[in-house]
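As you look at this complex, bear in mind that one protein chain is not there, while each of the others sits in place.
For clarity, chains are labelled A and B in written order, and residue numbers in each chain start from 1.
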Amino acid sequence: MSSVTSDVMRPVRARVVSVVKETRDTFTLAVTPADGESWEAFQPGQFNMLYVFGVGELPISISGDPEERERLVYTVRSVGQATHALVSRRPGETIGVRGPFGAGWPLGAARGKDVLVVAGGIGLAPLRPLIYHVLRYRDDYVRLLVLYGARSPGDLLYRKQLAEWSRAPDTQVLVTVDYGGLSWRGHVGVVTTLLRHVRLHVGRTVAYICGPEVMMRYVIRLLEARGLAPTDIYLSMERNMKCGAGFCGHCQLGPYFVCKDGPVFSYQQMRPWLDRYEV
Amino acid sequence: MAEAPRARLHFTGRAGLAQLIAALAAAGYRVVGPRMRDYAIVYEEIENVAELPVGWTDQQEAGYYRLARNHKETFFDFNLGPQSWKKFLHPPSLRLLAAERSGDGFRLAEQDEPPTRYALLGVRACELAAIRVQDRVLLGDQYIEPHYQARRRNIFIVAVQCSRAAPTCFCASLGTGPRIEGGFDLALTELREGFLVQAGSGLGAAMLEKIEHSPASEQHCREAEQLIAGVEAQIVRRLDTRDIARRLYEAGEHPHWEVVARRCLACGNCTMVCPTCFCTTVEDTSNVRGERAERWRRWDSCFTEAFSYIHGGSVRMSVKSRYRQWLTHKLAAWLDQFDMFGCVGCGRCIVWCPAKIDLTEEVKQLLAAPA
Partner (left out) sequence: MQATPLTEILKEHPFLEGFKPEHIQKMAELALEVQFGRDQIIFREGQESGLFFLILSGRIALEVSAPGRILRVQTLGPGEELGWSSVLGEGGKHFQARSLETVRALAFEGSRLRQACEQDPSFGYALMRRLLKVVAERLQATRMQLLDVYAPRAAKLI
């Protein structure tokens, strides 16, 4: 429980250090504390509520290196008024930050096992801190498998890093797109089709999945068919959030608050709810 | 009255109520309590006893609320109106922060002054339970809601024992009434000639010393017990809560949801009058020159289409899914989230539903085998 005197509803000011264009509609922002201290440590999978003056707040997953305390990094897709305002910030400008909030990816679950990361679209962003962690503490894990799908080659995030990661030892990185053009000579097809191309050691693999909900459902179905237990599968859910701290009630999914009990859940928890419509 | 040895019960005459209001005001509290407005009994500021609904009672049923004279000189001979005490503890609109543009971005304005110290006069047993529920949600979970905390700390609660039950009351089924059990500073039971008074806290005991009182007589206590027994006998609506959470979850695809959905207007009245509903939304505004921005928190309702909106659309598009969300949250999910029911059996949602939807009836249908 947080201290009585801290106000989780009050933002801390942050200064934008850089804004990098990843794709035509997606940008990565890095921010430092505007008023001195370094950032509170975050767990991979957690998010902040980011405030743009006069516009509003958004829940955005942290997508930077968890051991870097000077900057917080977010990859944001501009899809509406608020996200557009956020990605339009220039270096030197101020935004507000609340958090970090939420339950992160359970990293200990995969110790001594293979780490299977399955990401769709912007879903790679909340998984990147996990990948950084696994690469840093490489000896704690066996193989690292990264399966990543996006809409088209122009929508792929972190392309340089994907190439770097694929060169790491005991690491396999497979990338696919839903639609390819002539210059794309890689996989074309939904991300579930990549699963055919990896050997999975059942009982020795933990899966971490993030992407559109439909995609996650299909991936999980396939993983279950391959023999993975629901307790070895983790996914990151998304719901409307107005506070991030369990007060506004908007993010409820069945009995869970996605902001407090999630956004990361084990499939064991989500199982009764994922296939139900409109929950 | 909470069962207490007669030694702890006191009696004050009818004048004692006016003395209490004066003492509370003198102690710096803003006294709020039941008043008649627009043909309903609502909670507003009270400066003297004449402002209470003296001689009024209410008639309530599903979708029906009327006031009527009882031809007596009673202060509290009615049940609940459309408002609840969350109006003061968890206000319908609240400014969360103010910010001003400054050279390098913006600066947050200092926090507002501490909120008013309210004395709540006339809190019923189910309402005490509702305050306990909101305490659990807003103070007792992972984070503390600072605005609720600031208000809650400074409150003085004068509970009043119900002397009647409306046909829509089902507090007994949720174990929240009609007898007052605890959670008050002072508790009053209106008798023919005055009030039985009990202190429930040090604060209450200190306030009691400021009004004329004497030890309660056996006759007073008997009168109070008979009153409570009478109220208990009047409760007609029941909600069977045995294993209700598991059964409601399992009834997620029951055809009856469609039936309710056809009647439900998704107007959200139930969530507005419900004393435990806590959902809010935020609104960010700025002035025309963009120099000053404010962030306001407002009550929200899970019945709105926008409530569950994420990029692309709302998760709960149909009215059916939203009614199901509300009911399942109140009677099932709340148990998983907070170890208690979200419903206190006050019956307001039944009274104020324009479509007369009665959740005790709907639950019966939903837990029965599909026709």
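FYI, a residue touches a chain if its C-beta (ideal position, glycine included) is under 8 Å from a C-beta of that chain, and two chains touch if they have at least 3 such contacts.
Since this is a predicted model, take the numbers as computed values, not measurements.
Touch with the chain that is not drawn comes from one residue among A:Pro11, A:Gly121 or A:Gly249, which is A:Gly121.
Only one of A:Gly181, A:Gly203 or A:Gly227 touches the chain withheld from this view, namely A:Gly181. The chain omitted from view is touched by exactly one of B:Trp296, B:Tyr309 or B:Phe338, namely B:Tyr309. By the touch definition given at the top, chain A reaches the unshown chain through residues 25, 77, 79-80, 120-122, 150-151, 155, 176, 178-182, 184-190, 192-193, 196-197, 211-212, 214-215, 218.
Following the convention adopted for this analysis, only the chains that are shown with their structure count from here on.
Taking each chain's centre as the average of its CA atoms, chain A and chain B sit 40 Å apart. If you check the complex, the residues on chain B that touch chain A are 96-97, 99, 101, 104-108, 137-138, 141-147, 149, 249, 252-253, 278-282, 284-286, 290, 293, 295, 300, 302, 307-311, 315-318, 320-321, 325, 329, 332-333, 336-337.
The part of chain A that touches chain B in the complex is made up of residues 1-2, 4, 7-11, 13, 15, 34, 53-57, 79-80, 92-96, 238-240, 242-243, 245-250, 252, 254-255, 257, 260, 272, 276-279.
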